[in-house]
Each structure stands twice: as C-alpha cells, then as structure tokens.
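With one protein chain held back, the other chains of the complex are shown just where they sit.
And then chain A:
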Amino acid sequence: MQIPGAGGGLGAVLKNRFLLRLLVRKEIHVRYRGSILGLLWSYLKPLLQFSVYYVALGIFLDLQGTTENYAIYLFSGIVLINFFTEAFGNATRSIVENRDLIKKIYLPRELFPMSAVWVSAVHFFPQLLVLAGACLIVGWRPDVLQLSLALVGFLIVACLAAGLGLLFGAVNVYFRDAENLVDMILMVVTWASPVLYSWILVSDALGPWFFLYQLNPMTVAVELFHLGFWVPTLEDTTGPALMPDLLGLWVPIAAVLSLVVLFIGQFVFRRLSVNFAQEL
C-alpha cells in the first residue's frame, strides 16, 4: 500500500514527463492567446532591451570603444540573464498561481516550478537563434569546446534557477513577501555579473574581494557564454578577454554551487509542500 500524497521529489517529475509537456504547452498557448504577434514577442522584447543598453552604454558611455564587438558581448550576456530572470521569477510564482489545482487534486508539486523553467527555456531558444545569427554576421568561428562550454553555462543557469525557484516558490506559499524579494534579486542580477561591462572593472574596484564576485554562478555562466559566442568573433585574442582561472577553477565551483542550490531548493520544497493545500 502507498501513502497518498507522498511526493517523489524531482524524480516524480521525470515520471510525469507527459503531463509536464502538456503543462508547458498550455503555459505557452495561454500566454500568447489572442495576441497577433504570438511568440514573436519573445524576439521583440530582448531586441528592444538590447537596443536600449547598446545605445546608452555602448554609444553614449562608449563601452564599444574599449570592448571589441561590444554588441555581441552585450547580447550574449542578456539572453542568458533573461532566461534566468524568467525561469526564477515564474517558478517562484508557479505554486501560488496554480493554487486552484493544488488545493483540489494531488500532483507532484515540483511539476509547476519545473514547467516554469522549461517554458523559459522555450523562450530562450529563439533568442539564442538571434544571437547565433548576429555572431555569424561578424565572423563567428567557434570550436566544439567553446560551444560545449556555453552549454555548460546554460545548464548552470538552469540548475540555479530551478533550485532558487523551488526554494522561493515554496516559501512564497507561506509568506508572499518572497515574490517581492525575488523581484529585487532579479533587478540586481543583471548588474551582479559581467553583462553590461567587463569583469576588469570589478576586479579593479574590489581588489582582494574579487573572488566574491567570481563565486556568483551567474558571473561564471555569463563568461562561458562570452567564451562560446563573443570570443570566437574576436580578431585579436591576445588580451585578457575572460576572467582568469575560469575553466580550471571557477566553472567547477559554479557547477557545484548550482547543484547545491538545486539540492537545497528541492529539500526545502519537499518539507514545505506537505502543507501547500491548506496554506494556499
């Protein structure tokens, strides 16, 4: 005999892949209902965002003078940050938003944050295509290693967003403050990694405390995206383009950190999810 409502954690999500797929499809369908441009919006928004930053920072503050192919540098970071922001934000809200279902029918609750992360990955994909297209125009010549490292960067962000989404999504059921806290974190995250500027500025400013900045898995993931998309477009690769010790030291640390976050998120989520139905 089994215990009704005994969750299987993330393993249960794997067993319910069919339902997960339907939830993802529903989410995408519902988001663009009655909209003429539909999925095109997921191209337009990042393009506008990119243009604003490019004009303000690249042209007015002349960052393109110091950073070669600044537009590519900027955009490769932005798409990754967008993925993180959307995945983390939506996963945090997913439990409260699906309360009608959670209160009535038992499902593995991890399905909701996980489908939020997956939906964000679906939105990330067209942006990635735009990025790849832009890279090709300026002479992109990546090797397999650089591309696989960009994939590692993506996986680090996915784990981190899923872990944080599980954690804050569960806490949000008890204290709706979590939503606002997450909004604030998301405001900072673009600036807390080398998306708009180069890591060298931070290194100069922080001095011996620079390692704190490097501990942020988002910093490492963004640098991996620079490695996969921006570096292969550069003609002169002699300068210190990327953070020192990136591959040997910081990538493993970021991978471990994001897995730890995922584990903690899953652990807390399971502990709190027992009482979701009555707290919502």
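What we mean here is this: a contact is a pair of C-beta atoms (placed from the backbone, for glycine too) under 8 Å apart; a residue touches a chain by one contact, two chains touch by 3 or more; residues count from 1.
One rule holds in what follows: contacts and distances are computed from a predicted model.
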{"item": "Protein name (UniProt record) of the chain left out of view, among \"ABC transporter ATP-binding protein\", \"Anti-sigma regulatory factor\", \"Pimeloyl-ACP methyl ester carboxylesterase\" or \"Electron transfer flavoprotein, alpha subunit\"", "value": "\"ABC transporter ATP-binding protein\""}
{"item": "Given A:Y106, A:F125, A:W191 or A:W209, the one touching the chain that is not displayed", "value": "A:Y106"}
{"item": "Identified contact with the non-displayed chain, of A:I3, A:I36 or A:V144", "value": "A:I3"}
{"item": "Chain not shown, touching residues in chain A", "value": "1-6, 16, 18-19, 22-23, 26, 29-30, 33, 100-107, 175-177, 274-275, 277-278"}
